[in-house]
Structures are given as C-alpha cells and as structure tokens.
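Structure, as structure tokens:
Missing here is one protein chain; the remaining ones are kept as they sit in the complex.
For chain A:
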Amino acid sequence: MLKYLFYKDTFFATTAVFVVLGLLAFVPLNFHILDPFKMAMRDFNYNDLAWSEMGKAENQGIDKDIVVVNIGDAARPEIAAILSKVCAGKPKVAGLDVLLEAPRGQEADSLLQSVIKANNNIVLASRLTGEEDNEEYKSNHFATGTTAQGFANFAGEKYGVMRHFVPEREFDGRKVESFASEIVKKADKVAYNELIGRDHKAEVINYSRKAENFLVIDGAELLNNSDIEVFSNKIVLVGYTSNDPNNILDKHYTPTNNIVTGRGVPDMNGVFIHANIVRMIIKGNYISHPPAWFNWLLAFVLCWLHMAIFIYFYIHRHIWFHLAAKAAQLILTIFFIYLGLLLFAKADIQINMTPTLAVVLLAVDVLYFYEAFVVWLQTKTRYKSIFHHETHH
C-alpha cells in the first residue's frame, strides 16, 4: 500500500481536493437557507468542549496570587472605604473593576478621589463604547495625571462567549491598554513585557479557573474586619460578584459554561474574567497557534495519506471501498476533533483542524471525479495513469 503514496495520481488527486476546496470557498452565494442552523450553532467553537467536557480549568485549586473583593451594591463612599482598606494591606496592585464615568457630587466623590490619589498602585477601569466608526473611549472620572486606567472590554460577539481580549490598541492616535494589561504592568513587569512582545492583536483567554477557584472577600465584611494581611503582595481585583444564578449583572458567557450550544444563563462575572486574563499573563500560559501554513501543510499530508489508502481500496478492494472510505471518514473525523481538543486542553495548542476535516470529507468524492477525469483524458491524450476503464472491474 505504501507505494501508492508515490504515484503521481495520488498527488494530483490530493491537489484536486484542495482545488475543489478553494472553489467552494469562493462560491459567491449567500446560503441564507442555512440560517436556522447557523443561528443554532452561532458562536459555537468546538474548542469550548475542552472546558465543558475535558475538564480544562478543573482541579486547579484556589489561586494564590489573585484575591477578589466583592463590592456588592456599595456606592462610591463605601467603595472608597473598601479600596482604602485593601491598599492598607499592601497589595502589589489593586484593580478597581468599576466604571466611574461621571461626577456624582463632591460628597460622594471626594473620599474616593483622595484614596486613589494616595495610592499609586491602583488601576481603574474605563471602557470603549459605540460602533466602529464613532467609537468613544469613556475614561474613568478619577483617572487624573498619573493614575493608571485600562479598558475593561473583552473581544467577542455582543452577548456571545468571551474568548478573546485585546492587550492594547490604538485609539484616536494614542495607545490605550486593557485593564488586565495595566494591572500586570504594575504587578510583574517581565510578564507585561512578554505580553507586549508577543505583539498579538488579540489573545485567546486561557481560562484556568472558575469563579469558585478564586478567593473572594466580601467588601462589607472587610470593613468590619481588621484582617488585611491576606492582601499583602497579592493582585487584588475589586469588583462585583454574585453567586445567584439569576443575577446576571456584569455576568458573561465563557467557554467554561457547561452548556456549549443554546446557552442558558451567563456564567462568569467580569471581574473573574479579568482575573483569568491576569493569571494567564503572569504565568505565561498563552494559547499557542501554529501558523496557517502549518495547518494547511498538515491537511495536505493527511489528505495525501488518506488518498493513498483510498486509491488502494478503490483499485484492489473496490467491493469494500465505499464501506472502508465512509468508515475511515467517520472515524478519522472524530479522531482529528479529539486530537485537536486534546492538544488544546492539555498543551494549550490551538490547531485549526478545519482544513484537515474538510479535505478528509471531500477526498472520496473528489477521487471519483478525478478517476472519471483521467479516464476521459486517456481517451483524448496519451496521459498515463493508474486508473483506466477497467480499474475496478
């Protein structure tokens, strides 16, 4: 069977698969008839199964570097008191994941203003809003002078699954950084430089912990409790959290959601998503993406192997060809999906298996076409091929 790898027909049939794939990609039609299916599968990514089915982010234990403080329904004066207490515990950095975009009067604002002014390790949250051509950067009202602030936006479909974040970007001719990037910049300069050095427009968020794997301190309790040691040398994120599944304030869909299609309710508060991003940056646990050429090369090599096997069966075991080919397609499709998931879940490598799956699924039908084509070619020219009129009789 090995010799079939080196026939020119194997190579040409493999190439034909890619030609057909290229043609299909350029079909200038809009298949709106498939919309119900598309809507059902919208925002589905099979890599999400790594979290929901393969236990990525399970059994990680409580995060030892990041502490979350829940502000609950605290207003600005109470937030100021919570933040003041957090800072008294000497954290590496305290990120205030609250949008404070306008003044609310001297009485409400003065305390918070003075706490922020007195501590240079506080990072404030801002946000980008509006559509692409009239986007607006809503600065934090308390970010004056040297106070750090970063946009709290993630990258994803509106109301969709938050899988990416943008570390930094241009806005109105200046560089603005994300909330998580600004936090890491203060907490771990080396990790921050690595993030910026990667020069990725967006990073896939490698969720390593669910909400229950972070130490969460209730802000109201903190005010009545003098134990602030827990914040010492930690990254503290002050934001809103809720265990109530019906409370969806600042809750978002993440791949850690156990329901991957037709999702029920959002599963993770924004502050925990930031915590996961910060965790990923400081540990350097980025998701690696092989370059596109590697994905296509892999697809080509695997298609070539398939084609050699298919041609062997086509010529020598034709009675078994259909059964063997369909079985191989089914088994190998499942195998490649599993392999892709395994690499993602265990090695943080995200390989785009779509080209591989597509060519494996197309290979059999293209082989039929190729065989008919060369047989016809033989009637017109002296083209030599392993296929001929009686190939499989």
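Throughout what follows, contacts are C-beta pairs under 8 Å (C-beta built on N, C-alpha and C of every residue); 3 or more make two chains touch, one makes a residue touch a chain; residues count from 1.
Heads up, the rule we're going with is that contacts and distances are computed from a predicted model.
Candidate names were "Tetratricopeptide repeat protein", "sn-glycerol-3-phosphate transport system permease protein UgpE", "Response regulator" or "Putative copper ABC transporter substrate-binding protein", and the UniProt protein name of the unshown chain is "Tetratricopeptide repeat protein".
Interface note for the absent chain: among A:128, A:298 or A:324, the touching residue is A:128. Of the options A:89, A:219 or A:239, the residue whose C-beta touches the omitted chain is A:239. Among A:273, A:299, A:325 or A:351, only A:273 touches the chain that is left out of the view. Hidden from this view is one chain, which touches chain A at 23, 26-28, 71, 73-76, 79, 97-102, 104-105, 107, 125, 127-129, 131-134, 151-159, 162-164, 166, 169, 179, 201-202, 239-240, 249-250, 252, 269-271, 273-274, 377, 380-381, 383.
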